[in-house]
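Written below as C-alpha cells is the structure these notes are about.
Excluded from the complex is one protein chain; the other protein chains are retained at their positions.
Just so it is clear, A and B label the chains in written order, and each chain counts residues from 1 on its own.
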Amino acid sequence: MLQYLVRRIVQMIPILLAVALLIFVVFSVIPGTFASSVGADGRGMLDDKVIERMNEQFGLNDPVYVRFGQYVLDLMQLDLGDSFRTRRPVVEELASRALPTLRLIAGSMLFAIVIGLPLGFLAALKPGTLLDSVSMVTAVSGLSIPKFWLGLLMMFLFALTLGWLPSFGYGSGGLRHLILPSIALGVAPMALLARTTRAAVLDILNADFVRTARSKGMSEIRVVRWHLVRNALVIVLTTIGLQFGTVIGEAVVIEQLFSWPGIGSLMVDSVTLRDIPVVQGCILVIVLFFLVVNMLIDVLCAIIDPRIKYD
Amino acid sequence: MINRFLMAATTALALSLTAGAHAQEPRDGGTIRYTAAYGPSFAGLDIHSTNRTQDAIWAMAVHRGLYGWDPVAKKPTLELAESVDVSDDGLVYTYKLRDDAYFHNGRKMTADDIIWTYTDIMDGSKAYPGARYIRLIKGAEDVESGKAKTISGLKKIDDHTLEITLTEPVEPGYYLNQMTTAIYPAKEAQEKGFASHPIGLGPFKFEEYVPGSRMAFSRFDKFYKKDLPHADKLVITPMGEASARNVAFRNQEIDASILGPVQYQTYSADPELSKNMVEVAEYYTRVMGFNPGYEPFADKRVRQAINYAINTDLIIKKLAKGKAYPAAGWLPPSSSAYDKSMKPYAYDPDKAKALLKEAGYGDGFEFEVIATSNESWGVPIIEAIVPMLAKVGIKVTIKPVEGSVLSESVRAGKFQAFMWSLETGPDPLAALKCFDSSTPQSACNYTKFDNAEFDKLLEQAGNEKDQTKRIETLQKANKIVYDEAPYWFYNCNKAVMAYQPWLHGLQANPVDLALQNYEDIWVDDSSPVAE
Partner (left out) sequence: MPSSIQGLSTIRILSQYHANLWIGGILFALIVLAGVFAPWLAHTDPVMDADLMNSGLPPGHDFWFGTDDQGRDIYSRVLYGARVSLTVGIGSQLINTVIGVALGLSAGYWGGWWDDFINGLTNMMLAIPSLVFALAIMAILSPGLTSLLIALGLTNWSFTCRLSRASTLSVKSQGYVQAAKVLGYSDLRIMATQILPNILGPIVIIATLGMGGAVLAEAALSFLGLGIKPPFPSWGSMLSDAREQMMLAPWISIFPGLAIFATVLSLNLLGDGLRDILDPQSRTRRT
C-alpha cells in the first residue's frame, strides 16, 4: 500500500509539469498583456514608458523557453512567482482564496452525497414505483439544467423574493452564504450520484433475488451480498472522485455568479487582467487538488476491496 | 404644579425643535456600507501600483494626495497644504504644508514624506502608473531613467515648506490629486508590514482586507479636517455585477449602489427608491473610433455619414434606458468648456446615404469593430447599430475582445473601428490635447487626428491666461473635432447612484460618481448599522 501511495505521488510530478508547460505555452500566445489591461477602463492615457518598464519588470521580454526554465526552477523551490497585479507572492494570493473554494466544494459535494445517495438508495429499494420514476426524472433533469441559470433562479427566488438567504458574497464565512452556491453547484453531482447509487444497489438486490430463488443457503447469500456491497461502494466512491474534478471546473462559473471569493473567481479575474503567474498558480493548485483527491479515493477503494490490485 | 408642567412642555418643545434641526445635521457614528462596482476585486493594497478606478475607491478612505478634488466646484483643491505661492512664470510652486496632518500611526507628515513618495514613484525599476503624473516635476525623468537619485525639482525648505518646480506651466492640481500619487509615510512604507497594512493620511484607518470579499476601515480621530469623518466604520465590498448589487441593495445589505441602465429604469419608476438617487454627468465620452488608415474612413464624409446614419437618441433611450447624455462632440456636459449651443449629429439616414454616394461608397462597404462585452459601451451597442448601418449599405462585423486586448489593439492601431469609453475631463485642455497631432496614437490620439488649425487653437488656449477667452478657444477647437468626426459620438455617461434613506452626504462627483470624500458622508439612526 505504501509503495502504491509513493508511486502515485511520484506520478503526479510529470503530470503537474506537463500541465505547467501546457498552460505556459497557452498563455504566451494569448493576445493582450497585463500592462495593456491596466488602462482598459479608458481612464487616463496609458503611458508608453510605464508600459515598457512593466514588461521589463515582469520579465515579459525574455523568450519563452527562458521564462519557462526560470518558472520550473522556481517551482522546485515551491515559489510560484509574484502576481503582476498586487506584486505579492502568488502563494499568498492562493492561500487567502483557498478556504472559500474548499468550503464551496465541500458544501456542494456534501449536498450531492447527502441528497443523492439516499435518493438513489430509496429508488433502488422500490424500483418501478412512482418514487423511483420521480427521483430518476429529477436526476436526469438535474443533469440537464445549466448551473448558472439555476443559480440565477435560486438567487432571485430565495434571496430577493423570499428574502430567506443572502444573495451574494462570502459574508463572514457563515453557513447562510454557503447554501445557495453549494446547491447550484451540487445539483448535477447529486443527480449523477443518485443514478449511480440506484444502479449499484439494484444490482445487489437483483443478485440477491436470483440467489434466493436458487435457494443455495444463507451463508452464500451473505457472502454474495457483501461482495456486491463492496462493488457498489467502489463504484460510488469512484464516481464521487470523478465528480470532484467536474465540480472544481464548474465552480468557476458559480463563483463568478455569486461573487464568491475563491480560487475560481481569482482565476477568471486574473485571466482577464492577464496576471499570468496567478493563473498558472490557480490551475496548478486545482490540478493538484484533483489528483490528490482521486488518489485518496483509489486508496479507499483498495482498502474496501482488497481484490483491487494496483500494479 | 403648573410650573412643572410648563417646564416640561417647554423642554419638550425645545427638544422637538432641536430634534427637527438634528435631523438635518450630520450625526457621528455608525457604519457606511459602500460598494466598489467596477469589478469583482481589488488589485491589492498598494495604491501606487494600480491606476484603476476600482482601487481608487478604497484608496480615497485611507490616503490623500497633495491636492484633492472638490466635486461641487469641479476644481482641484489643496489638501495637504494650507497655501501655495506661484511664481510669475507659473513653474515654481511653494507650498506651506499643513502641520496638523498625521499618518494613521500618529506621526506627523513632513515635506520629507512627499519628497520620498514622489521619488519612489519615479523609481525606474518599479513601473508605477503614477510616474506619468510626477513626470510633470522637473528632474523626475532623470530619476526614471536612472540618471539621478533625487528629483531636482523637489526642494525641501523646511519640515512644512516644500518647493516644486514644474516642466510646463500647467495646473499641478490635476496631476497631483491622483490617487496613484497619494503620499506614503517615508519610513513606514519601506517596512515589511506596510504591504499588508497600509498607513496613510486619509480620514479612515485600514482595518482588514478579505481578498475578493471586502475591505474594512475605522475612523481616524486625528484627521486634519475638524470633526470629520462622521462615521465610525466604513466597509467597501467589490461587487461588479449590477444584478447582484440590485438584490443586495433591495435587501438593505448595502448602503449605496451604482446603477446600471436597467436598474436606473426600475428605480426611477419606484416611488420610494427614486427619492434617493444622485446623478451626475461624468467626464467620460463613449465613442466608436475610426482608423483613418482603413480606406473608407480616410474620407471625412464617410465618418460623418456614419454619425448621421445611427439613431443615437433611440439607442440611448432603449439600451441605456435614458441613463446618458447624447454627445455633441468630445467634451461632456460637465466640462467647463462645454458648449450648450452645439447639437449632436441628427438622425438622418438620407443625408448619410447622400454623403456616402458623394464619397464614392454608394454601394456601401464593410468594416469590423472591436469591443468588449460591456453593456454600456461594448458589444450590445454595436449590435444595435448593425441594422441601422445596414440600411445605408454598410455591413458591420463584431469582434468581441477582452479589455486588455482592446487597450492593446487600439494603442497599436490594430483595428478598423473600436468602441470605448474615454476620459474627457476634468481639464478640457488636457482632454482636447488627445487630438493634437503631436500626441502619439499610443497615448490617446487613437484616431491619428492631424489638423493644423486645431493644433494652433490648442496652443493658443494653452497660452491664454484669461479664463473666458481660453474656454472660447477650446470650444472652437471642439467644434473642429465635431466637424471632422474622427469618432461616432455616442454619449456621455450619466452616472447614477442609489442610496439608502439613512445615508447622507454623497457628492455628485463628475470625475467618477463612485469616488467620494468619505469624511463628508454620515448615517442617521435609522440605519441597521447605526451603532
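In this text, contacts are C-beta pairs under 8 Å (C-beta built on N, C-alpha and C of every residue); 3 or more make two chains touch, one makes a residue touch a chain.
Just so we're clear, the structure is a prediction, and the values are computed from it rather than from any experiment.
Taking every chain of the complex into account, the omitted one touches A, B. Looking at A:4, A:68 or A:156, the residue that reaches the missing chain in the full complex is A:156. Between the chain not shown and the residues A:119, A:178, A:252 or A:266, the one that touches is A:252. Within the whole complex, the absent chain has one touching residue among A:30, A:99 or A:237, and that is A:30. If you put the hidden chain back, the residue from A:140, A:175 or A:303 that touches it is A:140. Counting over the whole complex, chain B has residues 241-243, 260, 262-263, 265-266, 311, 314-315, 317-319, 373, 375, 379-380, 382-384, 386-387, 390, 397-402 touching the chain that is not drawn.
Think of the hidden chain as still there; on chain A it touches residues 11, 14-15, 18-19, 22-23, 26-27, 29-31, 125-130, 132-133, 140-141, 143-149, 152, 156, 160, 195-196, 199-200, 202-203, 205-206, 208-209, 235, 245-246, 248-250, 252-253, 256, 267-268, 271, 283, 286-287, 290-291.
Here is the rule we use: only the chains that are shown with their structure count from here on.
Considering their complex, residues 38-41, 43-46, 49-54, 124-129, 131-132, 144, 178, 195, 210-214, 237-241, 244, 247-248, 250-251, 253, 284, 372, 401-409, 411, 420-423, 434, 440, 442-444, 512 of chain B touch chain A. On the side of chain A, the complex with chain B involves touching residues 31-34, 36-51, 53-54, 56-57, 83, 85-88, 93, 96-97, 100, 155-156, 159-160, 163, 166-170, 256-262, 265-266, 269, 272-274.
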